[in-house]
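A quick write-up on the structure given underneath.
All protein chains but one are shown in place.
Our next item is subunit A:
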Amino acid sequence: MREPWAGTGQLLRLALRRDRIRILIWFVAIVGTVAATVPALEVAYPDAAARQARAAILTNPSAVMMTGPAFGLDDYTLGAMVANELSLSLFVTVAVMSVLLTVRHTRSEEEAGRTELLRGLPVGHYAPATAALVHVAGVNLVIGAGTALALLGGGLEVAGSAAMGLATAVTGLVFGAVAAVTTQVTAHARAATGMAMVVLAAAFVARGVGDVIDSQGSWLSWLSPLAWAQQTRLFVDLRWWPLALSLALTVVLLAVSVRLARRRDLGAGLRPERGGRAAANPILLSGQGLALRLLRGTIIGWSVGLVLMAITFGSLANSLEDMLAEVPDLGAWIGMGGGDLIDAFAGAMLSFLVFGVGAFAVGAVLRLKTEEEGGRGEAVLATGASRLGWVANWFAVVVVASIVMLVLSGLGLGLGVQAATGSADAIGRLAVSSLAYLPAVLVMAALALALFGLVPPLAGLAWVLVAWVVFVGWVGALLDLPAGLMGISPVDRTPTVPVEAADPGPLLVLTAIAAVLTIGGLLGIRRRDIRSS
C-alpha cells in the first residue's frame, strides 16, 4: 500500500468541524467540574481535622471501589483528597468520551457509508482511522491541559496538577486505542462501543477490587489502566512512570488495530456476517416482539455485566468483616453493628448498580429515536400499527427489562455478600430491596420518553439526568452539594435500602412523576410529525 496516510490532515479538519460543539460540551463539563470541585472541597473540608475525619472512612470497601488507592491518608491534604476522590470519576469520564468519539469517527462513519465516500477520493487506507485517533488524542490533550490549569487555579501545586492533567489525557488515549481495536473487530458501531465499554467496566472492577485487596494497589489493580493513572500518587509522592504503561499499552493497541485493519475490507468486520432465519418466528410477530428482538443484545449485555459486577461488589463484604476484626471500635464509632455495616455497604453498592440500569433504560428508550430517524418507525407505522401501540409496546419492554435487571443486580449482590459473609438471607433481601429503585429508573426512562414524544430533537438531553444521577451518587456527598440539587437525582430521593426502610412517600412521588412523564410522551407521539431523514 502506497501513501496510506494521504489526506489525513483534511479528514482531521473535517472531524474538528463536525465536533466543534461536542468538544466544547465535553470540555466545559469535565474541566468545569474539576474547576468547581477544588473550591467546593475547600469549603466542605475547611481544615486538616475535617479532612482527616473524611480519610478515616475511606478504607471501607464501598468507598475504595468508588475512589482510588489510599495514598496520603495519614496526612490528608487537599491535593491528596482531590487525587483520591475526584480522579477516578475524571478518568472514567474521559475514557467514556474517548470511546464514544473514536467509534463515532471510525466505525460509525464506515457503517453509514461515509468512509466509502472519502476513500473514493485520494485518501489513504489508514487516513480515516488515523485522523480519528489524532482527533481523539487532541481532544484528550486539551482536556488534560484544561484539567491541569483548573487544578492550578484551585491553588494546588504545579507538578501534581500537571501530572493529573497528563494522567487524564493518557487514560483517555488508552481507551480511545481500545476502541480503535474493537472497531476493527466488529462491523457495527454499536457493538464496537459495547465491547470497549466492557473493557472499561472490567478495568473499573479490577482497579476497585484490587485496591480493596490492598489499599495501595494489589497485583489485580495493576492490570487496570485506570489504576496506572492513580498509581502516580498524585499530590502525595508523585511518580510519573506508571503513565509510561498507559502510553505503552496505547502503542500496542494501535499496532494491533493496524494489523487487524490490514486484514479486512472496507465495511467488513473480522468475520463475515452470519445468515439468520429466513422467516420470522412467532415471538417476533407479537406486539412487543420487534422491540424485544431489537433490544435483545443490549438487554443481555447489560444483564450479564450487572450480574457480574454485583457479585464482585457483594463479595467485597468479607473485607468489611476483616476491617471490623482489625478495628473493633469501628462499628461503634460510626454507630453501626456488623450487620448494619454490611447492609449499608450493600445499599451503597446497589445504588451504584442502579446507574447501570438507568443508563440501559434511557439508551433503550432513545433507540426509538434512532428507529424513527432511520425511517424504520415509519415502516412499522405504515403497516397499520398505531403510534401509541408502537411506542407503548417498546416502553413496556424497556420497563420489564429494567425490573429484571434490578432484581438480577440484587440477586448478584446478595449472592456475593452471602458467599463472603455467610449471611443467610442476603440474596432474598437484596433482590427485593432492589425493586425500591424501580420508581427512580422509571423516572429516567419516562423522561427520555417524554422528550422523545414532545421535543424529539432534544431527546438526547435525557442523558443529562443520567449523568447527574451518577455525579450526585459518586461525588455529591463528598462535595456536600445542597440537598435541593442532589434531590434532582431520583436515585438520591430513593431510600438507601436495605439499611433504610423503604419509605413509600418518596417512592410514590417518583412513581407519579414517571407516570406524568410517560403520559406526556405518549400524548406527544400521537400529535407530532413522524420524522425521518
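The rule we apply is simple: a residue touches a chain if its C-beta (ideal position, glycine included) is under 8 Å from a C-beta of that chain, and two chains touch if they have at least 3 such contacts; residues count from 1.
The criterion applied here is as follows: contacts and distances are computed from a predicted model.
Of the candidates "ABC transporter ATP-binding protein", "Amidohydrolase family protein", "Metal-dependent hydrolase" or "Succinate dehydrogenase / fumarate reductase cytochrome b subunit", the chain left out of this view carries the UniProt protein name "ABC transporter ATP-binding protein". The hidden chain makes contact, of the residues A:I25, A:L117, A:A159 or A:V304, with A:L117.
Checked against the full complex, the one of A:I25, A:L266 or A:A379 touching the unshown chain is A:L266.
Within subunit A, the residues in touch with the undisplayed chain are 1-4, 6-7, 10-11, 14, 17-18, 112-114, 116-125, 265-268, 271-274, 533.
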